[in-house]
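Following: one structure in structure tokens, then a few remarks.
As you look at this complex, bear in mind that one protein chain is not there, while each of the others sits in place.
As written, the chain order gives the labels A, B and C, with residue 1 at the start of each chain.
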Amino acid sequence: MAKKPVTFTLNGTERAAFADPGQNLLDLLRRGVGDLTPKYGCAQGGCGACTVLIDGAPHLSCLVLGETVEGRAVETAAGLSGAALHPLQEAFMVHFAAQCGYCTPGMLMAAKALLDQTPKPTREEVEEAISGNLCRCTGYEPIIAAILSVANGSVRA
Amino acid sequence: MTPAVETYATLAEAARAMASGDGVYLAGGTLLMRAVNAGEVPRRIIRTTDRTLREIAPVGDAVRIGAGVTMVELLQNRELAFLHAAARQVGGPQIRAMGTVGGNLFAPHPYGDLAVALLALGARVVMAGQAGARPLADLLRDRARTGLVAAIECPRPRDARSFGFLKVSRVHPRGASVVSIGAHLPREGGRIRGARIAFGAMGAAPLQASAAERALEGQALDAAAIARAGAVAAQGIDPPSDSLASSWYRREVSGVHLRRLLESMERG
Amino acid sequence: MTLHRGRGFAAINYPIGMNLGGDPSQALVHSNPDGKFTVTLSSIDLGQGMKSVTRQIAAETLGIPVEDVYVDTADSDTGPHCMGSFASRGTHRVGNAVIQAAQEARAVMLDAAAEELEVDPADLVTDGQGNIHVRGAPSRSITTMAACQAAQFRQGKTVSGRGIFLIPLSEVDPDTGEMTPVSCFAHAAMIVEVEVDDETGEVSVTDMKSAYEVGRALNPKLVEQQLRGGAWMGMSHAAWETTEPYYPDRAHGPVDFSGYLMPGPGDLAPHHISILERPAPDGPFGGKGPGEMCANPVLPAVVNAIYDAVGVRIDDLPVTPEKVLRGLRAQGGAKPRRRL
Partner (left out) sequence: MSDGMIEFRKEFFADERDDTLNEIGKPTRRQDILGHVTGRSPFYDDHLFQGLLHMRCARSPHHAARIRRIDTSEAERTPGVVRVLIGRDVPLNLNTLLSLLDFGIDDEPVLATDRVRYRGEPVAAVVADSEATARAAAAKVRVEWEVLPHVLDVEEAIRPGAPVVLDIYPGNRFIYHGKYDHQKLRYGDVEAALRAADHVVEGRYQMSPIEQAPIETCGAIAAPETNDRFVCYSSTQALFFSLATSSKLLRLPSSRLHFIGGTVGGGFGGKVDSIHEPLAILGAMLTGRPCKYMWDREEEMQVGAPRGAERWYISDGVMRDGRIVARKFVGYFDSGAYTRLSSYAIIKAVGHLPGPYTIPNVSADVSCVYTNRTPATAMRGFGITGVDFAIEAHMDKVAEVVGMNPIDFRILNAYRDGDMKAHRRSAKNCALIECCQVVAEKAGVQLSNAARTASSRQGGGGDRGRLPAHTALDQSGRVEGFDTGSYARKAGQRPATQHQVPAPVAARASPATQAASVQSRPRVEETRVAPSASQTTQQPAPPQQHPAPPSAPPRSGPIRFSSLSGFRRR
């Protein structure tokens, strides 16, 4: 029953938390660390709202056992912007790519994972990259447009 | 209600820990953590950090793929290009970054697309702490009582064109399978020798379409053989109904999709 | 195998709001001493843009830039009553309440300005840039900030307003159904193009062309969000979604997003939208509510397109490959109609 200490970097900063046995990373980040940007949508791996990057790769934090991020680098939407917004955030604003905003942090992380690997994706690659993330509001089209606009350097309305 | 999480440095230790029977092995987490989240919590969660599980290495005519290799790792490996079509169809990017080859063998209906490809290719399973390998088909017949999978040994098709994979789903590009099909049709002198056709989402686990295999064995891959294989594809198979498709529908279209896959292979 | 192409048409109208208890909503508006305004509501933003559209309505009514308005919702200690966000009522009902509240606040602001400028408030106009001036004499002006400051620090006035919108309940006649259901209607028409696979019954939507009449597009981008996302949902209702795939049998109800089907980013159809605006006489600046009706024409247009393509009528939603395939079998294969 004992909690386990976990040390990892969160958006570049070293963090320590105590993980409950069986606790998933989503819960650890939200309640253990206070990073509320990953969202609960299903805890089944079906919606992508909890998407974070671990060592650069997109993961469903609801399906990651919290204590297994020991020593790894976790990125969330909270780390996307500093003084300035990330180009993806800017593009999502310009393209009206968010309505309720609940899927947005996970969607942004899935898009970041794509662009980090493939700076000039095709539309099909964008569709594939966000296929693990559900949006119930937009019909995806503005999201795809926003991501492509970052890729072709034309974040525009 | 709260599980004990045990992390072992080696696969052998993890396998010993599994022997008592009350533990569940944690690989990529996409199956086990979902169950844990839903309250199906094992007494013990057993995992290992053993790097050998992540290794991919040639073994004679086959490739040995560590059970802990993820779909993304598999997709990055050129030796395994023949499996890419199937691996690419597993889940979305997140699931592919997490889900492992070993875990895919245990995915319940309608999942397990990679296992379909592996079954069609006649892959064998290396169990932890056991010498030799057993046919994947054996493991798929009874996945409840089994040990810990260390690796898969998958024969490399001699001719890349002899293997084909097709997944049919209702949501694109990521959707669960209405049916998935792996077809391995090695040819000798223009005749098919050792035909293997595997279906996913047509049973509790991936299974072989024996009637279609028989229809193709010894034949040239021509329109007539393809039509015969398509016509008998669902023979002896009682596919499940779910929210994606009924048993009737799966039976009706599995042959159509098999035919289309074979036609695309025929065209090369 | 043959892929058959077909086109289907549908047209609809849609009642805005409800005929329930008068369907009221309220709004409060007040200014900070520096002329920045807060709109206080208890309405809900579900993503439809409640906060944003009421902000623009308030700014337009007050005659100030949108940046000078912030909408605060929904805290029951501060926000006045609202029925809620449903029935396409938000823009229409809450928008009207905001107009009324903003008009009251604007009147105080103009009174204060008039007192400072020593003119009749009826002669004052706002320029929408943060200035109030005498009509026809732009040089005789005061900023909205100075007016609000003067009101609150010299004249002892609250620059604030209250608004409510209510349509008294219309009784429904039990014998004839006579009633006044709502006060305005939005409209839409659509042609959907599909491809039907005659061996598997699979249907893909390949194109949508629509015309939506929305009263007035108060914010064209927010309207577009609704129409695009709503048409996607309509397509989803038509050929993907159900909680009961074997209705009325309760078996195989989906419990996750693998089993609950919705079109993915690879299933999208280009959607060419035309927007018409016939202002509703009682709508805020003529606005109606596009949030629900956007989905409705897609459902029938899809089944009509399938009929056009292969001659199979699907009268039970959702369209599934199985229903199409059974229909094809029953009539002995595809019978294209090509009526459109």
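Heads up, the rule we're going with is that a residue touches a chain if its C-beta (ideal position, glycine included) is under 8 Å from a C-beta of that chain, and two chains touch if they have at least 3 such contacts.
Source: prediction; values computed, not measured.
S.K.: Let's see if you follow the contact definition: name the visible chains touching the chain that is missing.
M.R.: When the full complex is considered, the omitted chain touches A, B, C.
S.K.: Touch as defined at the start, partner being the missing chain; which of C:R135, C:R154, C:H272 or C:R329 qualifies?
M.R.: Within the whole complex, the residue contacting the unshown chain is C:H272.
S.K.: Which listed residue, C:S52, C:T143 or C:S204, touches the chain dropped from view?
M.R.: C:S52
S.K.: Kindly state which of the options C:V29, C:M145 or C:V303 is in contact with the chain not pictured.
M.R.: Of these options, the touching residue for the absent chain is C:V303.
S.K.: May I ask you to list the residues on subunit A that touch the chain which is not drawn?
M.R.: Contacting residues on subunit A, toward the hidden partner: 20, 22, 31, 34, 36-37, 39-44, 46-47, 49, 76-78, 80-81, 85, 89, 92-93, 96, 98-105, 108, 134-137, 157.
S.K.: Could you list which residues of subunit B touch the chain missing from the display?
M.R.: 1-2, 38-39, 41
Criterion: only the chains that are shown with their structure count from here on.
S.K.: Chains touching subunit A and subunit C alike, please list them.
M.R.: B
S.K.: Which chain maximises the distance between its CA centroid and that of subunit B?
M.R.: Chain centre farthest from subunit B's centre: C.
S.K.: Which chain has the mean of its C-alpha atoms lying nearest to the mean of all protein C-alpha atoms shown?
M.R.: Of all chains shown, the one whose C-alpha centre lies nearest the global C-alpha mean is A.
S.K.: Need the CA-centroid distance for the pair subunit A / subunit B, whole Å please.
M.R.: From the centre of subunit A to the centre of subunit B is 29 Å.
S.K.: How many angstrom between the C-alpha centroids of subunit C and subunit B?
M.R.: The mean C-alpha positions of subunit B and subunit C differ by 47 Å.
S.K.: For subunit A, write out the residues touching at least two other chains, lowest number first.
M.R.: 44, 124, 127-128, 131
S.K.: Residues of subunit C touching 2+ other chains?
M.R.: 258, 262, 264-266
S.K.: Show which residues of subunit C lie in contact with subunit B when the two form their complex.
M.R.: Spelled out, the residues of subunit C in touch with subunit B are 1, 199-202, 240, 242, 245-246, 251-254, 258-267, 320-322, 325.
S.K.: Residue numbers of subunit A touching subunit B in their complex, please.
M.R.: Touching subunit B from subunit A are residues 1, 4, 20-22, 24, 43-45, 48, 51, 54, 57-60, 62-65, 67-68, 110, 113-114, 124, 127-129, 131-133.
S.K.: Could you list, by residue number, the parts of subunit C that touch subunit A in their complex?
M.R.: 45-49, 221-222, 224-225, 228-233, 256-258, 262, 264-266, 268, 271
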